[in-house]
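With one protein chain removed, the remaining protein chains of the complex are shown where they sit.
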Amino acid sequence: MAKKWVGTSIKRKEDASMLTGEATYVDDMQLPGMLHCAILRSDYAHANIKSIDVSEARKLPGVIDIITGEDVKEYPLAAAVEFAHFDLKSPVKQAYLLAVDRALYAGQPIAAVAAVDKYIAEDALDLIQVHYEPLTPVVSMEQALSEDAPLIYEEWGDNVQMQVPSKAGDVDAAFAEADRVIKVKIGEHRYCAFPLEGRAAIADYKPRTGKLHTWISSQASSAPRANFAKTLKIPEQNVSVTVPHVGGAFGTKLNWSVETIPCLLSKRTGRPVKYVENKIETFTIGPHARDYVFNGEVACKNDGTILGVKADVMFDLGIESSYRGTAIAKCVILLKTFLGQYKIKNYSFLSRAIVTNKAFQCSYRAFGKEQGSRFIERIMNIVARELGISPEEIRLKNYIQPEEFPYRTTSGALYDSGDYPGTLKRVLEMADIPSLRKEQARLEEEGRYLMGIGIASFVQPSGSAVPDGYLNGMEGATLKLLPEGGFILSTAHCTLGQGIETTLSQVVADEFTVTPEDVRVIIGDSDKAPYSSGGFASRGAAWVVGAAVTVSRKLKEKVLRFGAHVLKVEADEVELKDGKIQVKRDPAKSVSLHELATSVHFWPGAIGVLPDEFLYTDPSLDATAYWTAPNPPVSWAAPINLYCTHPNGAEVSTILIDKETGKITVPKRFVVYDCGTLINPDIVKHQYIGGALQGINGILNEELCYDENGQLTTTTYMDYLIPGSHEMLGETVFEHQETPSPFTPLGCKGMGEAGTFCSVSSVMNAVEDALGITITKTPLKPQTVLDYVKEAMEKGTLNRRREW
Amino acid sequence: MKKTITMTVNGQIMKAEVEPRTLLIDCLRDQLGLSGAKVGCVVGKCGACTIILNGLTVKSCMMFAVQADGAEIMTIEGLAGDGELHPMQQAFTDKSAVQCGFCTSGMVLTATQLAKDHPNASEEEIKDAIGGHICRCTGYVAIVDAIKEGCKRMSEQQG
Partner (left out) sequence: MRPAEFEYHESRTVEEALSFLQLRGDEGVKVLAGGLSLVPMMKLRLAQPAHLVDITKIPTLSYIEESGNGGLRIGALTTYAAVSGSELVQKRCPILAEVTGILGDPQIRNVGTIGGNISNADPASDIGPMALALDVEMGIAGPQGRRTVKAADFYVDLFTTALDAGELLVEIVIPPLPSQTGFSYTKLNQRRADMGIVNAFSSVTLDGDIVKDVKVTVGAVAATPVRALQTEKILKGNVLTDELIVEAANAAADGIKPETDVHATAEYRTEMVKVLVKRTLTQAVKRAR
């Protein structure tokens, strides 16, 4: 048996190029005659634009073109995704890539310059005169919902873009039956990913042929092709999108409104135009994420059984979010995913997306799913504390059991597999809670630090599966066996640093009993592969791997047929081994893939390589195939399933609070994670660990702050506290579990978003464990925590006896 | 207005015509075609633009090119030998310390400098050494491991 590559932590194929500076990101490219684009942003959160005078800027030598709102009116933005199936309470009919007549947030693009170099482009911005008429900005959800709030979109009559109720079971009966009803308020502040590489685009429009080639830093290559085509009124077949290496994305590179600006400038000037946003723009233009609040009530029995949940959820979208981001979809996703691992039969939710004069929202690791998860995981601990039972016991009481899979939740989600109690028990065992409790008592005695121990668990919906919905429900790939015996797998999926070229080549290598070195993976090019939704929603391991396996098996069938024909046996008498097709009962009779491929390509007929039925119909060693999840929703009527796989995990986090300063550190974490069949365990582990710091630092240190005038005050890495090396988390003890998914070809489940899910819940639960009170305010920066420490001291909850 | 500067870059003498305001990173990337150093954050916080200038790690987006006239520069492109990765680069891939790669070139250069000065660097020293870099993907755990390993390999190689 050849070596099985799937399940092996081989080193990444991508690394050598990244380690040597060879890897190309958008800004590393230069085209002949290329212009550079700079963007003028709104000074005001809300203002009428009375006039824009670009005459001085136009006179600056080197300035080739300038566009303002007037110039974009004929190019209304195509929606980021089709929202035909979403019941938008208040749709926006038209949105533009630059502000037209009115600026809706500070930082909104107002005008754009194309100049011969980036310095001159910025010089030109200084010469543009904008005459604003300031209007009252809406800077909070409370203000947005107040009676006398200014209307951001007057035609709506209010500031609510979407309002989705969702119900299951009989909530009233559940609450009537309850021993206790516990109120919870849980939310998060505004923060986002802000990857090291910001937005970047090069657009190269050729006026004679009418073709537009773009290179963008993006999570998808197929979708922006349609997007650019629709907005710029260029036939889609004339638009190409190439996504080279991407310097991080995390959900934020799925909106292409700003990227359309250099495209329009290129179309107007007939020259290539590069736009690389600077980090001020990353923060001010957006996208942003989180910024929501749940006001909920939980009905439970004294033994910890959760009978029902009610909640009112509000999101602060910033400006409307159907053209620039896709954030309003979070309202729906959250409703379908918040049940987590629990058998909660009754719920009633109202989810509302509220607009304010702030930058727009987008997806950010993990598009509403993490919000639902954090809500339910916090609830479990809060309720357990109120009832005086352990957070372990309440979870075990309400978990879906291993024998119940596949399990359909009351919200419609279809869970594939897992062992939730087993995962939790394992992580508790690893953490050795009794010894942690001793350490906690010792530190309390010592006095300087308060230690907290937080447990949480999660199910992580991954790989959106919504045929006929807002994401397409299939993923395609093309595989070629080349004359010299090597393979090329092409997918229009994009790699954002997850090592997908490595993992896909592992998958194909196993199917053909070759090595990953024999397989080259072409990725991120809309011209070179079938339509791909892109790299988001942890789709890779389910969908793209699904497509890779399906196309491999399709091609393999052909290869075996051809091989059998050469070996003069029937197809079912041969097998692939060590890169050869051999006769099962007589392995000495074989033909290598190399020999076969050479023959098929160069001598298909003359020496009889191909069976007759293929010779004149399909003599190729190419195949294209699609994979779709076998568990799609039947219709959009509730209940629906949005994701094809559901990994799960559990964590224990320990935290220390400096009692005098309120500063939190995270010395040790324990993680058990089950994403089904592992392709490359180290890749999974390190993505999880990286995601955990992103999640935890987000809740501790990062915050997008707007002042009362709607001005963003955190606009660089100086003020927006992305973690540095000193902020890395303490030791993480990490263990994999592998419960294969029955819904994917190899049993893999998508995992990219996992790290940010539970890390936040376990840390928040740990803080509450230390303090004995409920935390409602985030981020947990030192001064906020210090206030909580004082509150806990006043209430006398610091030394609350812990039952577990 | 423009000034001609001469630098030794990765062992080769290079000339460039720059304006006073041209940042060193732009000169290296746009004029000399050395795009391994990245433009990250504007304010000198992310370290993606790190190069080695006259034997010291510096952030090349925080300097003007004219200041580098006469300097000796090494960029990530100058680190590896022919076809072989430098031991520090090898340690990064062996320890799974690369994800999106955008911080990697700067991080590796800083790590090689650390290894020269502190071949037995402790975890705290490593964290301090890369305190001027931001990585948004890895959570630093694998990077710290890799640098520890790389320091060891570099000193073995010399020893």
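For clarity, chains are labelled A and B in written order, and residue numbers in each chain start from 1.
By definition in this document, a residue touches a chain if its C-beta (ideal position, glycine included) is under 8 Å from a C-beta of that chain, and two chains touch if they have at least 3 such contacts.
Just so we're clear, the structure is a prediction, and the values are computed from it rather than from any experiment.
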Of the candidates A:Ser42, A:Gln161 or A:Asn278, the residue in contact with the absent chain is A:Asn278
Residue among A:Asp53, A:Glu70, A:Asp126 or A:Glu484 that touches the chain left out of view: A:Asp126
Contacting the left-out chain in the complete assembly, out of B:Asn10, B:Ser35 or B:Thr110: B:Thr110
From the list A:Lys118, A:Arg324 or A:Lys369, pick the residue that touches the absent chain. A:Lys118
Filtering A:Gly187, A:Gly676 or A:Pro723 for touch with the omitted chain leaves A:Pro723
Counting contacts across the full complex, list the positions on chain B that touch the omitted chain. 3, 19-21, 23, 26, 42-44, 47, 50, 56-59, 62-64, 66-67, 110, 113-114, 128-133
Just the residue numbers, please: which parts of chain A touch the chain that's not shown? 118-119, 122-123, 126, 278-280, 660-661, 663, 700-701, 705, 713-714, 718-719, 721, 723-724, 726-727, 781-783, 786
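FYI, only the chains that are shown with their structure count from here on.
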Distance-wise, how many Å sit between the C-alpha centres of chain A and chain B, to the nearest whole number? 30
The answer for chain B against chain A in the complex is residues 19, 21-22, 26, 29-30, 34-43, 45-46, 48, 75-77, 79-80, 85, 89, 92-94, 96, 98-105, 108, 126-128, 130-144
Of chain A, residues touching chain B in the complex: 9, 11-12, 14-25, 27-28, 30, 118-119, 193-197, 245-248, 250, 276, 278-280, 496-499, 682-683, 685-687, 689-694, 716-718, 722-726, 728-729, 732, 755
